[in-house]
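Yeah, one chain of the complex is gone here, protein chain that is, but the others are all in their spots.
Our next item is chain A:
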Amino acid sequence: MAQTSSIHYEPVAEIGGGAYGTVYKARNTESGQFVALKSVRVQTDQNGLPISTVREVALLRRLEQFDHPNVVRLMDVCATQRSDQETKVTLVFEHVDQDLKTYLEKAPPAGLSQECIKDMMKQLLCGLVFLHSNCVIHRDLKPENILVTSQGQIKLADFGLARIYSLTLWYRPPEVLLQSSYASPVDVWSTGCIFAEMFRRNRCTNCVPSFPTCLSVIGLPSEEEWPSNVTLSRKTFRPVPPRPITEVVPEIDSQGVQLLLKMLTFDPFERISAVNALEHQYFKDEETATETTK
């Protein structure tokens, strides 16, 4: 009991330490390869890193062994203990100059060519199929964490430990907004939003954060489609018919419309899977044309 009164505040961990707002990147002078560091500061206890973090690192490393072309390369994971309460985990990634957000912003006024959109969608879905087949749900797909190399190669980033907790609601599917349970279809919805955005080159309006706006595009789902385990009743919403998708995304071709609608299906169980989306007729047309643009 003697030491009771001595419990005052003590420095626990340095919060503002380090040079934030900057990123370290490097060029390997022998290979010419670019790498960048991303550090994640993890709270620890006397057992060291939380087991969830260890699992995530293990998962990232396992995925890395497949060397998938549409997933950002993770070259190394380095842990340093900063204090008893904090460990800094530094992830060494390949460095890619821009993400899809910048890419779309920098696109010529005429917009991206149909072939280019098709090619990028194909790559995006390839990466997604890879993640899903490894039981990884990205949960936060958006242009900011899809990297585009100077050769037009798409690389998914920011899953697992690398994830930055996001407040972006634009790409969130209805089941997430309704706080229903969700799984891999969430990523397909987000991909659908991104698909539409590639044509429009701005935030897809049918994916705006408010749920009613989302309904104004896809229409109010039927009673049967409405999830049973959510607090929000279907009756809360004014019944609206779906808007023709071409009104929202004018330049899309008919196959593209079909695919987009399948990706933006309200019911996650009815929504097309990534692997089936990749098999969609949209990608079958002009297969050769897409190949040559690579």
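Just so we're on the same page, contacts are C-beta pairs under 8 Å (C-beta built on N, C-alpha and C of every residue); 3 or more make two chains touch, one makes a residue touch a chain; residues count from 1.
The rule is short, and it goes like this: contacts and distances are computed from a predicted model.
Look at the chain that isn't drawn here: its UniProt entry, checked against "V-type proton ATPase proteolipid subunit", "Ubiquinone biosynthesis O-methyltransferase, mitochondrial", "Cyclin-dependent kinase inhibitor domain-containing protein" or "Trafficking protein particle complex subunit", names it "Cyclin-dependent kinase inhibitor domain-containing protein". Checked against the full complex, the candidates A:T53, A:N70 or A:S273 give a single residue touching the omitted chain, namely A:T53. Within the set A:R27, A:R55 or A:K284, the residue that contacts the chain not displayed is A:R27. By the touch rule set out above, chain A reaches the unshown chain at residues 1, 3-5, 7-8, 10, 12-13, 15-16, 18-30, 35-43, 45-47, 50-53, 72, 76, 78-81, 84-86, 88, 90, 92-93, 95-99, 102, 144-145, 147, 157-158, 161-165.
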